[in-house]
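Excluded from the complex is one protein chain; the other protein chains are retained at their positions.
This part shows chain A:
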Amino acid sequence: MAATKPDRDTVLDATEFLYREARALDERRFRDWLDYLSDDVRYEVPLRVTREGQAEWEVSPTSRIFDDDKQTLTLRVERLETDFAWAEQPPSRTRHYVANVVVDPGERDDELRVSSNCLIYRSRGDSIEPNLYSAARTDTIRRVDGRLLLARRYAVLDQSVINGHNLSILL
């Protein structure tokens, strides 16, 4: 692991990367969003389970709500581009609030380990009750040819029983 603490510019670059990536999602520019991802991206949202304090795990080591790679994320985007993605017709309005960004050295010299809190507000139709998803994200961000790319996202939701009739949005 590269031991050097990332400098201020690197921290700012990584933080801005997360903001821009979130904006692509909120503006429903899903093709642009795919361009923020490395070709070997791994996108995982594990299942959280309510356990006793002494239990070995609380985030399931085997069960996931999302377990995607570039191919399946592209499939999700292609789906949204058809006229038949009923879950998002009309589309959800989302707002990703990214906060508490902490940038650490990654496992490789060209990578950063970036953790953040993400609160997603989702509004649909005329409903005055939004879905709120709060997640702790641990991302791996890689520098490739002068650009930053998301190589891994591991987003753990804070609720064990998800409030929302489906998860047709991206975290």
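By our rule, contacts are C-beta pairs under 8 Å (C-beta built on N, C-alpha and C of every residue); 3 or more make two chains touch, one makes a residue touch a chain; residues count from 1.
Definition applied: contacts and distances are computed from a predicted model.
Undergrad: Quick one: find the hidden chain's UniProt protein name among "Benzene 1,2-dioxygenase subunit alpha", "Cytochrome c oxidase subunit 1", "Carbohydrate ABC transporter membrane protein 1 (CUT1 family)" or "glycine dehydrogenase (aminomethyl-transferring)".
TA: Spelling it out: the chain absent from the display is recorded in UniProt as "Benzene 1,2-dioxygenase subunit alpha".
Undergrad: If I consider the whole complex, including the chain that's not displayed, which of A:14, A:45 or A:101 touches that chain?
TA: A:45
Undergrad: For chain A, which positions touch the chain that isn't shown here?
TA: 45, 47, 49-52, 55, 60, 62-68, 71-72, 75-76, 78-79, 82, 84-89, 160-168
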